[in-house]
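One chain of protein is taken out of this complex; the other chains stay put.
The letters A and B name the chains in turn, as written, and every chain counts its residues from 1.
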Amino acid sequence: MISGKETLGLLLMMRINKNNVFLVLFLCLIMNFTHAIDSGLVFSDPKLQQRYETLISEIRCLVCQNQSIKSSNVFLAVDLRNEVRIMISEGKSNKEIANFLADRYGEFVLYRPRFKTNTIFLWFSPFIFLMIGMFVVYKVVRKKIIT
Amino acid sequence: MFPEIGHFALILALVVSLCQGSVSFYGAAKQNKDLITLTRPLAHTQSLFVLIAFTCLVYSFVSDDFSVLYVANNSQLALPLLFKVSAVWGAHEGSLLLWVLILSTWTTLVCLFSKNLPDIFSSRVIGVLGFLNFGFILFTLFTSNPFERIFPSPLDGNDLNPLLQDIGLAIHPPLLYVGYVGFAVAYAFAISAMLSEKLDKNWAKWTRPWTTAAWLFLTIGIALGSWWAYYELGWGGWWFWDPVENASFMPWLIGTALIHSLAVTEKRGVFISWTLLLSVSAFSLSLLGTFLVRSGILISVHAFATDPERGLFILIFLISVIGGALLLYAKKASDLDKKVGFGAVSRETFLLLNNVLLVIATILILLGTLAPLVLEVFNMGKISIGAPWFEIAMLVPMIPLLILVTMGMHSLWIKDSSFNLYKKLRSPLGIATLVGIVIPTVFYGRSGLLLLIGSIISIWIIISSLLSLRSSWKGNQGRFHINRSVAGMSIAHLGLGVFVFGVTIVSSFGVETDRGFSIGDQISVAGYEYKLNSIESVKGPNYVAIEADISVFDGSELISHLKPQKRTYLVQKSPMTEAAILAKWNKDLFVALGDSLGNDSWSIRIQYKPMVRWIWLGCLIMALGGLIAISDKRYRR
Partner (left out) sequence: MKKHYLPILFFLAIMPIFFIGLDRDKSVLPSPLIGKKIPEFSLPSLVNSELQIDSSELLNNTFLFNVWATWCVGCLEEHDFLMKLSESNEIPIVGLNWRDNHNDALAWLRDYGNPYTIIAEDVSGRVAIDWGVYGAPESFLVNSNGIIIHKHLGPLDDDIWERDFRAIINDAN
């Protein structure tokens, strides 16, 4: 009934909304291997290849919103992977690539949140909580020793 | 007819659970012995009705009764029997009924094994469980009734989601739920304790085995889910920091803190308010997880197809259950703390650190999961928080925690000295440092800071756990005695070490690559050779598939034929990949079939995953440790 290619087309013009979110997610999950992923190594330099693979795993596919563009195969993901490949070969830094994508698609597309006013607390939170925690332990233990 | 019986039984269970809750509480409040004796029979009756309801649903699936809407949506004639049964909990309505069944079962077990507890105390415990079940059955009957009919009934069903047609995913939900729901027992014990005039000093001892049991099932359930995702989804990942995964990890972390805190309270009578708060929090997080999965509030691949109205119901339930308990805690907790002291270096201090670090980890996960939602609600933008953030954030509390594990295991209660600890632990640390450096560099050819930290710490934990295990048995005039509590603890920590080692190695040295193969091509990946021999069509019970035959060589020696498939399920017509895995104790070779690249060539994903099985092996060992700890004789009285 629905072939791989049609599923692809269907997916691309379905907006995820309340009514079809589960259908879209299901289609995304099963769509995984019905089209070629990168059919080979993209870079012959293993360091660049590693950097490429890490980067694409940190970018969200906006059609299959639960997958990175590394695992998704809708052509948006393919196009974006291509874009990342080109930018790496042009010598752009990871930060520049992240900025490029976020400028066009919004922060939502990056799995690694950028450092902005609304995420500063997020990035410092582990250390803040750790300090609070250690302070609490210190207070409790001190109290217990005295009694 | 059976659906009607099931439906009716569920309604009866609703009524009886309300009675169970009310009678138990009223009886306890008025100290009315007659009412109190009713609590257990009421609980057993409620469980019986729930069991009948569940059995009727199972029967509807097994007998292909497509007049039941839920069966029609989740099954089909050609579905193998095993999956017809597991389809019962394959979607929202049925999984809720499973939740209710498990809660009833825990309640029955508590009734059976709590004879040694004071009546008023156990009465309240059973009462709490009764009210909880009432809430869930109410939710099921009013918003998610699995017994709803469809007319005219279809000749065949829509089939179970092909992703769920798998043994791993068949048993993952039940085990997970046994864990989630099991924390309700600890919650009930805590409520009962807080409502008592005077907190019985044995409260912690009574709670402990129930909590450990729930914890060990949750451990297995989560591990199973992770393992399933690994082999079924084909991406080679085993944890994605998906919101729903996080929702299962948070109760686990708090549950772990809870079992440690219970140990301190049982042994030394301190940390009472900590333990109470953790008891309430563990189940609260289970409930929160349920809410997140079923309300549609977060996008997740795990989410059930459901709607915000159901979400509202669960939210209100959540507020009553959690809010009520926390309010009680706020009022009562201060009365309960004891004034007992311990030294700066002591097991109590280490376990306090343990609690605090686990709570920090939980808060961080909660933050990462909910922050995008919070920002959106306040119109501060729409962001994503994914694996890159979570991985870094978790290291902050986890590395200190893992370092402290060995010290906590070997320190004495009340007062110890850092010198003593140093003496006990320096040889294990020395050996661990040596082995921890040698293994990555010699066997895998690389090193790095995080890698070495993970490697050394995990081996140090393994060695010190073995030492602790050794100390748990004493030979005494020919009689051999094992302290099961210490043995269980040691084994559980051993499992932790194994787990961390697996994670460290596979994260650092795993290889994943996609290659195009024509028939006859041979390509080398991570030291092994892969050759595509053929691509054929094959048939399964409810699917057809394209299967690749791939030979794997180690050097010139043929070590395996791997046969990955791409299946098309006949009813839902959806394509699915079945990966082929060569599993060894110290590595997995993982091959998945992609798509045709034209000209008789195919895209194939090959992964090399060293030590990946240690991840789930570690979890199983942890659960085993829990099991052994529960079997300690002092609980059998």
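Assume a contact is a pair of C-beta atoms (placed from the backbone, for glycine too) under 8 Å apart; a residue touches a chain by one contact, two chains touch by 3 or more.
Owing to the predicted nature of the structure, the values given are computational and were not obtained by experimental measurement.
*Asks:* Tell me which of B:Glu4, B:Glu148 or B:Glu376 is the one touching the absent chain.
*Replies:* In the complete complex, the chain left out is touched by residue B:Glu376.
*Asks:* Looking at B:Leu312, B:Ile431 or B:Leu450, which makes contact with the chain not pictured?
*Replies:* Going through B:Leu312, B:Ile431 or B:Leu450 one by one, B:Leu312 is the residue touching the chain not shown.
*Asks:* Which residue from B:Leu195, B:Leu326 or B:Ile437 sits in contact with the chain not drawn here?
*Replies:* Reading the full complex, the residue touching the unseen chain is B:Leu326.
*Asks:* Please identify which residue in B:Leu277, B:Leu351, B:Leu452 or B:Ile604 touches the non-displayed chain.
*Replies:* Here the residue in touch with the unshown chain is B:Leu277.
*Asks:* If the hidden chain were put back, which residues of chain A would touch it?
*Replies:* So the residues of chain A touching the missing chain come out as 9-10, 12-18, 21, 62-63, 75-76, 79-80, 83, 102-108.
*Asks:* If you put the missing chain back, which residues of chain B would it touch?
*Replies:* Within chain B, the residues that touch the unshown chain are 273, 277, 280-281, 291, 295-297, 299, 308, 311-312, 315, 318-319, 322-323, 326-327, 329-331, 333-334, 370, 373-374, 376-377, 381-382.
Throughout what follows, only the chains that are shown with their structure count from here on.
*Asks:* In whole angstrom, how far does the Cα centroid of chain A sit from the Cα centroid of chain B?
*Replies:* Chain A and chain B have C-alpha centres separated by 25 Å.
*Asks:* Provide the residue numbers of chain B that touch chain A in the complex, in ascending order.
*Replies:* 161-163, 233-235, 242, 270, 296, 299-301, 303, 305, 307-308, 339-344, 348-349, 352-353, 356-357, 359-360, 363-364, 367-368, 371, 375, 380-389, 392-393, 396-397, 400, 512-516, 566, 573-577, 592-595, 597, 603, 605
*Asks:* Any idea which chain A residues touch chain B in the complex?
*Replies:* It is residues 1-2, 4, 16, 18, 21-22, 25-41, 53, 57-58, 60, 65-66, 68, 71, 106-113, 118-119, 122-123, 125-127, 129-130, 133-134, 136-137, 140-141, 144-147 of chain A that touch chain B.
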